[in-house]
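Worksheet: one structure, shown below.
Then we have chain A:
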Amino acid sequence: MPVLTILVGLPALGALLVALLPKRLARPAALGASLATLGLALAAWARFDPTVPGAFALQDGPWPWIRDLGVSWALGLDGVGLVLVLVTAVLVPTALASDRTPGRAPAALLLLCESAVLGCFTALDLVLFYAFFEAMLLPVLLVLALWGGPGRLRAAVRVLLYTLAGSLPLLAAVAATWVHHRSATGVPSALLADLLATPVPTSWAPWLFAGFALAFAVKSAAVPLHGWLPDAYAEAPVGALVVLAGLLAKAGLFGFLRWALPLFPEAAIRAGPVLLALGALGVIYGGLMAWVQQDLKRVVAWTSVSHLALCLVGIGAGTPDALAGSAWLAAVHGLYVGALFLLVDLLEARSGRRGVDDFGGLGAMLPRFSFLLGLTVLAAIAVPGLAGFPGEILVIIGTWRVAPVAAVAGASGAVLGAVYLLRVLEKVCFGRPSETARVLVDLRPAPTLPLAVLGLLLVGLGVRPLVNVVTPATDRVAAALETARTVEAP
Partner candidate 1 sequence: MVSVGLLPVLVVSLLLFTIGVVGVLVRRNLLVVFMSLELMLNAVALAFVGFARARADMDGQVAALFVMAVAAAEVAVGLSLVILLFRTRHTTQLDDLTMLKG
Partner candidate 2 sequence: MELVLFVLFSGAALAAAGVVVTRTRPFSAAMALVACLFFLAGDYVILQAPFVAALQILVYAGAILVLFLFVVMLLRLEGDEALPRLGPRQAVGLVLAGIVGCASVAFAAFEVSGPFPETGPLFGTADALAATLLDGRNLLALEGISVLLTTALVGAVVLGRKEL
Partner candidate 3 sequence: MDVALLWTLPGLPLFGAIVLAIAGRRASPAFAASMAGGTALGALGVAIWTLAATLRGMGARLAVDLGTWFAAGPTRASAVLAADPLTASMAVMVAGVGFLILLFSAGYMDAPEDRPGSWRFYACMDLFLGSMLLLVLADDLLLLFVGWEGVGVCSWLLIGYWFQDPVHAAAARKAFVVNRVGDAALLLALALLVGALGPRATLRIPEMQAVLAEDPSLLAGSATAAGLLLLFAATGKSAQIPLYTWLPDAMVGPTPVSALIHAATMVTAGAWLLLRLHFVLALSPVALGAVAVVGAASALWAGLLAIFPHDLKRVLAYSTISQLGLLFLGIGVGAGTAAYFHLLTHAFFKALLFLAAGSVVHALHHQDVRRMGGLARRMPWTTAAFLVGFLAIVGFPGFSGFFSKDAVLFAALAARPTDIGAGTFPLPVLLCMVGFVAALLTALYMSRILFLVFFGRYRGEGRPRESRPVLVVPLLVLSALALFGGLLDLPAWIGVDSGWLTRAAGPHLGGTPPAHGGAVEAALGLGLALASLAVVAWAGRRWVDRQDSTDSVGSALPGTARFLAAGGRVDGMYDALVVRPLRGLARSGVARLEASGVQRAGRAAAALLEAAGAWNGRVLQRGPVQDYALGIALGAAFLLLLAAVS
């Protein structure tokens, strides 16, 4: 049974169903479709056997798709893809359950986006990956532009511009990679395995890597290219926001791990210092920005910038532990940032405000809310025993061997994280309640359930991290880099 194809297609079918059903049934149907996808993802996990030889334990295809161009429908799942798929499958129902935008279009669009994201995490064909990579933004962009906050249009235009600036070089690089493979072998193909078998000559590789890296860096909001993120996060309705922050930004990091590093290892090594520097800069920059924000959503947005930059540090370091930490952090980052946004959005929905100073004393007034917020914040600042810890520590330890300075920056990011997130917690939950806070009531069961699921995951994945699922895949990437490094050395 082509599990992965069904997995990728199911949300899109769900979107179609949602679009056709009467309004009343749309939301339950969307939720049902996303839950079914979750079930399927869990099934895929159950069938996932990391001991299977070869890179991809689960594989669909390749089935020829555009025969003349050698493009095929090929999906595959390795450990990194699996954790990201699982996070996607968990986050989308959460986002749908918490979203308040009216009508069925947003729900349908989010489901479409889920399909594209799942495709992006599983595609084994470069052209297919590119298609998914580009497709996943459009539904979210539409939701942002149509149902976002007051500054939605500007935010959407900015997202579009930045993405375009990354996409066009990516397209060129994808095409060049394909052309190179065809001229080297005479057979057109964009399959990952085929492309890996014909390494790109060192004269081209840096340019192609740069093309890939630019798009991925924009998508993961690496620091000088992050300009799209704060506004978009501040304006997006919560469903789109959770998907945008929790999933789309990961696609960039995933792109590095699945495509850019394995295809161009020499170039990646040469670009390593740049990635490390950008990452280290981003960790500090994002942390400092988060510290001085007055808007809760913006604090979380900058948190996201800082943590994604830490993932980038790990990718730049390229050691096995740094890569594994990076992949793991990228996955769980989706969970805690999603939860943080959901929590902030709950406050905004009830009080109409989201300033850091608008609340206070919620610890006494809304104990359940505060408990969940505290838990999520602790997970976000990588307190051991919660999900954020293994990723962060692996990145820092793994990076030290290559670039101690970047590791120090990463560790400083951990300190800064405590500074800015505890500031939020202190202002929101501690102290005396403000006028705004007095009218709030604690979480009702409906919004609690998805949040509780996320909270449980944050604890569960902290106690029992699935890093060993990720490592076979990241080790392979690290080994490729290591080979390239030893070739380069003499």
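By definition in this document, a contact is a pair of C-beta atoms (placed from the backbone, for glycine too) under 8 Å apart; a residue touches a chain by one contact, two chains touch by 3 or more; residues count from 1.
On the choice of candidates, all candidates are chains of the complex that A comes from, given by their letters.
Given the structure is predicted, the values throughout are model-derived calculations rather than measurements.
Q: What candidate from 1, 2 or 3 touches chain A in the complex under consideration?
A: Of all the numbered candidates, the touching one is 3.
Q: List the residues on chain A that touch candidate 3 in their complex, please.
A: These residues of chain A touch candidate 3: 154, 157-158, 161-162, 224, 226-228, 230-231, 285, 288-289, 291-292, 319-325, 361, 363-364, 367, 378, 381, 383-385, 390, 393-394, 396-401, 404, 407-408, 411-412, 414-415, 418-419, 422-423, 426, 429-432, 465, 467-468, 470-471, 474-475, 478.
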